[in-house]
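Below: the structure, in structure tokens.
One protein chain omitted, others in place.
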Amino acid sequence: MTARARPGAILPEILRSLGHRPATEPYPYKTIEVPAGFRGRIEVAEEKCIGCSKCAIVCPTECIEMVAGERDVTHQGRILKRKRKPVVHLLSCIRCGLCEDACPTDPKAIFLTEKFSGAYTERDVIVG
Amino acid sequence: MDAGLLTLYLFVFPGILFLLGFAFFSEWYDRRLTARMQNRMGPPFLQPFADFVKLLSKEDITPTGVPRRLYAAIPLFAFAAVATAFLYVPVLGAASPFGFPGDLVLVLYLLTLPTILVFLLGWTSNNVFARLGAVRSVSQLFVYEVPFFLAALGPALAYETWALGDIVARQAGGLWIVLFEPLGFAVLLIALQAKLERVPFDIPEAETEIVAGPTTELTGKKLALWNVSKDMLLATGAALVVALFLGGPTLPGVTLDGVLGAVIAFFVFFLKVLFVLLLLALLKAALGRLRLDQLMDWGWKVLTPAALVQIAVVLAVKAGGWL
Partner (left out) sequence: MPEVELLIGPQHPALKEPVNFKVVVDGERIVRLDLDISYNHRGIEKAAETRDFSKSMYLLERICGICSHAHTTVFSKGIETLMNIEPPPRGKWIRTLVAELERIHSHLLWLGVAAHEIGYNTLFMYTWRDRETVQNILEMISGNRVNYGMNAIGGVRRDLSDPMRQRVLEGLRLLAERADYYLEVVPKEETLVVRTRGVGRLATDKAIELGAVGPTARGSNVPFDVRRDDPYLAYGDVPFDVITSTACDVFGRVEVRVKELVQSVRMCIHMVENLPPGEILVKPPRTAPAGEYVSRLEAPRGELLYFLRTRGTDKVDRVSVRTPTLANWPSVVSAIQGHVIADIPVVVAAIDPCLSCTSRMTFTDVDRGERSSLSWDELVEYGIRYYREKEGL
């Protein structure tokens, strides 16, 4: 790093940039492509959940609450009556995915989606 | 000019309303150019106007311990000084209708006023950051004012006149002063950048060091007026450079008469101003901020001697009879 310093060393890059398109992504006028495996919102497929509460036990922020919810669930070929279902408090969720890893059903009853847009206008929508 | 046309000139075009529009346009153009140089998008066209309107609606607070009327008057004085200076700059034809022999001196002095007002603003604000910024602003004034005046002296000396109208008219033949005084052009641009307190000379308003410098305590309408004055200073400074060095609103070799002539002259003037704004934006984008002692060092060792060399060259050329 012994070259002589002069003012305006970045000038060639500036002039090149004047000819290029801006690097800004004009969101929300253009949709954003997220890669596969992006950690988006957590969603629950109630018809698959067997109510084991493993997700609530594993969650680091303890944002999953098991609430009452009677339903019939098909699990390993049998129909079972289940009493509890998980509700995710999206404001506390850190989208770590431990709940998805801990869920014993296949396909998973609680899973990370790729929905990244988190802005809502009503609070009720984000609780569960 | 009769009273009606004079009033139109004064208040509409190229008077106050035009100047306001021109100021907003200059700020937009500068911000957009800088953004594109930095490979990003930049604000939409109405952004400066939107900022102005937004600030007008904000709460206007005068801190305790600050003389209220004086504090409120300072942005008004700055606005008035710059607006008056713009009256003498030729925009439509070779001379402004208010021009008189010696108006260059008047314009230069009027353009010094905003810096003095910056100092007053910072000093009377009851805020340590503002006070520091005010002191820095005056220190910077000593560094760039001499080269600025000397560089503006160059064209006046070349054509032996203090009237802006004469300087522009004498360049109408095509011999723009920048062609034989390039050093003076460079010095004037750099000194103008320092007068406008933009990077690399935005030491008084160094955001990362002293919050906002002298304007720290300005809010609401006062801040709106102050920002507009700064934009007007940019516009007037660019127009002055165009008039002094680039031939103002004249096209080489073409006589522009009547209404069509005035329109073409204005268009030519506009293009030249865009060029000067491009150069100023390049200066702003390509460099980092200097420290005050480094600026003083460089200013007195490089900038002022360059201006003096230019004056010496002009004198020599005149003595040799080539002009």
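In this document, chain identifiers A and B correspond to the written order of the chains, with residue numbering beginning at 1 in each.
The rule is short, and it goes like this: a residue touches a chain if its C-beta (ideal position, glycine included) is under 8 Å from a C-beta of that chain, and two chains touch if they have at least 3 such contacts.
Note that the coordinates shown come from a computational prediction; the quantities given were computed from them, not determined experimentally.
Within the full complex, the chain left out of the display contacts the shown chains A, B.
Among the residues B:37, B:256 or B:314, only B:37 touches the chain that is left out of the figure.
Checked against the hidden chain, the listed residues A:6, A:21 or A:78 yield one contact partner: A:6.
Touching the chain that is not shown, out of B:153, B:286 or B:306: B:286 (per the contact rule at the top). Summarising the interface, chain B meets the missing chain with residues 37-40, 128-129, 131-132, 135, 199-200, 202-203, 206-212, 285-294.
Residues 1, 3-10, 13-14, 23, 34-35, 37-39, 58-61, 94-98, 101, 112 are the ones on chain A that touch the missing chain.
One rule holds for everything that comes next: only the chains that are shown with their structure count from here on.
The centroid of the Cα atoms in chain A and the matching centroid in chain B are 52 Å apart. Across the complex, chain B meets chain A through its residues 35-42, 282, 285-287. Residues 7-8, 10-11, 14, 17-18, 20, 22-24, 26 of chain A are the ones touching chain B in the complex.
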